Structure formats: structure tokens, C-alpha cells
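Encoded as C-alpha cells, here's the structure I'll be asking about.
Of the protein chains in this complex, one is absent; all others appear in place.
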Amino acid sequence: MRRALLLQLLAPLALVALAALVGTLVSTSTETYVINALVNVVIVVALYVFIGNSGVLSFGHISFVAVGAWAAGVLSMPVEEKPAIMPHLFGLLGEHTVGNIWSLALAAAVGAAYALVVGLPLMRLSGLGAGIATFGVLEITHNVLRYWEKIGPGLNTFSAVPETTGLLQASLGAALAVIVAFGYRRMRFGRLLSATREDAAAARAVGVSVYRQRLVAFVLSGALAGFAGGLLVHMLPVNTESVYLDLTFLTLAMLVIGGATSLWGAVVGALAVSAVDSFLAEAESGIHLFGRSVDFPAGTRIVVVGALMALVLILRPAGLTGGREFSVPLARPRRLLTKFAR
Amino acid sequence: MTVAVLNIDWQTLADATGLGAIYALMAVGIGLVFGVLRLVNFAYGQLVMAGAYALAFASEHGWSLWVGIPLCFAVVVTLSMLMDRIVFRPLRTQSPAVMLVATFAVAFLLQSIALLWFGPLGKIASSLATLNQPVTVSGVDIRKIAIVAIGLGALCLLALVLLLGRTRVGLHMRAAAMDFRTAELLGVRAGRVIGAAVVISGVLAAIVAVMLTVQNPLVTPDFALRDTILVLAGVVLGGMNRLVPATLGGFAIGFASGLLGGALPTNQSQYLPSFLFAAVILVLLFRPGGLFTREGQQAVERV
Partner (left out) sequence: MSTPLLAIEGLEVRHGAVTAVHGLSLEVDRGEIVGLIGPNGAGKSSTLHAIMGAVRPAAGDVRVRGESVVGKRPEEVARQGVALVPEGRRIFAELSVEENLKLGLAGRRTRDGADDDFARVYELFPAVRESLRRKAGTLSGGQQQQLAIARALVADPEVLLLDEPSLGLAPRMVDVVFETLVTIRDRGLAVLLVEQRAQRTVALADRSHVLANGQQRLTLGPESADDTAALVSAYMA
């Protein structure tokens, strides 16, 4: 049993390590895709911590990525660059700059704090209500970040943020997210929450507060998502559009395709879809494949990912991994997606 | 928002009412399908988008309106039925959250198909452009489209009220929306009721496509996306599981955004979406049945 448990942690970690290894072997331009894939792992693991364990849908997690990116981006941009990109910044924010590690830690903290504020009222909802309300959170966050220039660049892009998210930080970040998610799932909190997913009424009957358990998971996943936002803004120039609907769609697709109820599924989904997505992104700008030149038109990526997601939802609603952890033959197959709280 | 200096003229008022009418029709389209399938269709806007492309396609080829408009209807209704057939039907037994994710995926899929097919730059649907010219009504200039939108909106709503209230299939649809299982046990043909809802909501999307292309002839892959998001908010605000409140909600959102968008300077209207969605969240939390319904009619379940 202990061995099986250890395997549940080691398998996703090994996959992350494998991705990192691939990253070291390929050209610099391809390496960017690998780094991006690893950041996606962090986001999808964050989604898993909440959606996978609670069975409640959230369209709002990319808001936490966004505020994480904003916090890290604003605070780590060199002071002399700030006036050009963010002329209206609050004095305090404009005058200070923090180092790389601090900025990532702050991103996580801001993500968690925002998730707490949002979660306090919203964790009372489930099913459709939760879906729509979290979508509202995404809209509000996007709207405010877009126009409130005292806390960030507004419509501008976060250029001039130190690009510290290389292969090393991205893979360490992904590994950290996996370990945190695994630890949470094994803790009392995580076990209680998945009990509420299986049968909310029964869990409540034995005194588990569904609300509190969901809130804990929401805040933790907010922290992970904020952290991912920090990694993201240190990887490429972010603006409001890069942390909005497209990323929401893409990461949800990764979670659904991989299998939302398991950490293994989250990691597999994130890496597999990222691989397909990067390949297609490359193909959209023209690549040579088996001696022939392939040139897919712009938009192919999302068509393929969207079609994949629809197919998985219809044919295999528990995702590629069946929503199970790696190689635990005794585990009962869970059709998680059918178990979203009704 | 600080003090808003409202500056409303008749044109703005007419435009706002027209937009309200268009949104009301979209709200009915979304509400009907929600009623019988318990499915919030995120992809509704992409039906409108497809219709708009059909119109653009026709006007690009110089086809007359008598070809363009039927083409638009054919495309949208077919797509609406395909969507039901291929995606919604296999997922019918799944939970509402799964269906929500699925329609979200379909919305993205259709949008990127449009991007692939027609490119990001957009096409012009100009065949009804004359409707943008003003007419003079008792000394006030008002664009024709505003009048057409209000008139057509009222007409469609009237037709729907008659259809739902006076015909057999209408009665069956209302019953199915209230209690699908019991309706089925009484012999109501489930397939026919769902089919009717899907077709009617498609027809409404086509009408909306025609009217929106007049207001905004540039058709891009994200055509009608913002509108759909706003209408969804309006439907939730009004009361999702009842048709009349949902329609009112759609109208109210359209009217309000038309009015405020026209009357407020940009630097004051830019946070409107935030206020709107904050209102949506408050309604979901405190009045899940919607603002325009009586207590005790909950559309959304709570923990």
C-alpha cells in the first residue's frame, strides 16, 4: 500500500522530470514550448486541487493566475522601466522592486488571498451556479485589470519583466505544485473534500462542513494558480488577454482530457495537450515534417484541442487516465465528470 | 463610477430599446433550450456568428437579400440541430456542469473554425446597410434599424407567446421545461419537444444575426461573443428557469448597456461589466431564482 502511494507521487514527478529532460535536449525555440508546458502543469494541477477534489466547476481560476502575474510583474519590473509601461502606478508599487523568489512567493500569496475573498461567498454555490459565478469572477478580474492602471499596465503588456522562468524554475515549480497537491490530497482536508464529492449529503451527515472543505481547497488552488501566474509573467510578456478566455479554455481542456479526478490525470492532460498544442502552434507558422513542408492556418490549434475535448467528454468523460491515479489496480474507476455536484 | 453625466437623446433611447429587443430574443433562445435541456448554451453566440458569416458570404458574392437571409436561417438552424445531435444529445444524462464545460468547448471550437475558414480580419455583411440611415419620426431623427429591431423583437416575442401559450407543442414545451420526466410519462414526445426548442432557438439566433450585422457589419470570429456573455448575465439576473423573467433580464441588460454605453463617457462606462457581473454573483448568492421571479423558484442549487 505504501509503495502504491509513493508511486502516485513519483509517477507525475517522473513525468515532469521527463519533460524537463526533453527540454534540455531540444533547440532553444522548442525549449520555450517545454517551459510553457511545465507552467501549464502548475495551472492544471491548481485546477485539479479544487475541481478534481471537490467536483465543483470553476471558470474563475485564470483570475488567480492573472492576479499572480500582476503581482509578480508589477513588483519585479525594474524601477526605472516602470514609468514607461505603468505611468499611473500607485506610488508604493512604483518605488519598489523585489527579487525573483520573492516575486513568485508574492504571486502565490496574492492568488491565495484573492481566492479567499472570492471563495468566502462563492463556495456556497455548486453545479451550474458555481460555473456561472466563477465565470463572473473571470469577467470582473479581466475588466478591472484591463482598466485599473494604478495596479498594473492596464492595456499594455508586461514587457521588461526579468525572464527568470527558464527550464529549471519551470520544472521545479511544476514539481512543487505536484508535491503540494499530493500532500493536500493525502491530508485530512483532502480526504474529507473528496468524500463530499462522492456524496455531499452523507459527508454532511457525519459532520463535514462542505463549505469549509471547499474553501480550503479553493484557497490552496488559488495559491498554486497565483504562483503559476508569477512563473508565466517571468516567462513571456503577459497582458490581460493572455490570462483570459483562451487560457481558461485551454487549461480546462487539459484537465478534462487528462482526467479531472486525479493528479496523474492533471499532469498527463497538461503535458499531452501542451505537446499537441505546441506542435500545432509550430505548424501554424510552417514546419518541415518528414521532408515535407506543413503549414496549418492560424486557428488549427484550438480547433484540434476543442475537438479533442468534445470527443473526450462524449466518449470518455473520465478523461484519458480514467480519472485514476497512476497504476492503482484496486482503485474503483471514478467517472468524475459525471460526479460534478449536481 | 463617479457621478455620471447622463446625456440621453431620442436616438440613444431608441438604440437602447432596439438592443434590448435583440438581447431579449437571444435570452429567449438561451432560455428555451435551458428550459427543456437544463443546458446553458455558451455556444449560442457562435450560432449568431455563423449566421453573420452567412450574410457576409452572401453580400460578398453580391447575392440579393432574398438569398442571403434564407441562407443565414438555413446555416444557423442546421448548426443548431447539429450541435444538439452531436454534442448535447450524448451528454444529456450528464450533470449540468459537464454540459456547461461541453458548450464552452463547442463555443471555442466554432470560433476557431471560423478563424480557420475566414481568417481573423473579418468580412463585411453590408446588404442591409441602408437600415442604418435615419428616418424622421415626429421631428426626431432615428435610425431605421432601431425601429426595425424594436418592431421585429416585439413581433417575435408575440409570436412566441402565442406559440407557447396557444399551441399543443407550446404546451408540451412548457410542461417539459417544468418537469421533463412527468411530461414524458404522460406521453409528451421528448424528442419533438427538444427538437422544437432547438429549432426555435436557432431561428431566433438567425434573426439576431441579421439585426446585429446591421449594427456592426464587420463579421469576425468573435462576433456576438460579448453580446452572448452579457445576455447570459441578463438571463441569470432575470431568472434562468422561467422564460418571461429570463427575457426581461435580457432586455434589461441590452437596454441598460445601450443607454449607458451611449450616454456615459468611456472612462466612466469601462467598469460596467464588473458591476454587471458583481450583480450576477449577488443574485446567484441571494436570489438564485432571479430578480424577476417570485421567491421559491430556484434555478440554481446550493450547497
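Going by the order they are written in, the chains are A and B; count residues from 1 in each one.
Everything that follows uses one rule, which is that a residue touches a chain if its C-beta (ideal position, glycine included) is under 8 Å from a C-beta of that chain, and two chains touch if they have at least 3 such contacts.
Source: prediction; values computed, not measured.
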Visible chains in contact with the missing one: B
Residue in contact with the excluded chain [from B:L128, B:I142 or B:A183]: B:A183
Candidates B:L65, B:L171 or B:L282 - the one touching the absent chain: B:L171
In chain B, positions touching the absent partner: 168, 171-172, 174-175, 178-179, 181-190
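In this text, only the chains that are shown with their structure count from here on.
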Centre distance in Å when chain A and chain B are each reduced to the mean of their C-alpha atoms: 31
Chain A to chain B touching residues, read off their complex: 56-57, 59, 121-133, 136-137, 139-140, 143-144, 146-147, 200, 210-211, 214, 249, 252-253, 256, 297-303, 306-307, 309-310, 313-314, 317, 337-342
Contact set on chain B toward chain A in their complex: 40, 87, 90-91, 94-98, 100-102, 104-106, 108-109, 111-116, 119-120, 221, 229, 232-233, 236, 270-271, 273-274, 277-278, 280-281, 284-285, 288, 299-303
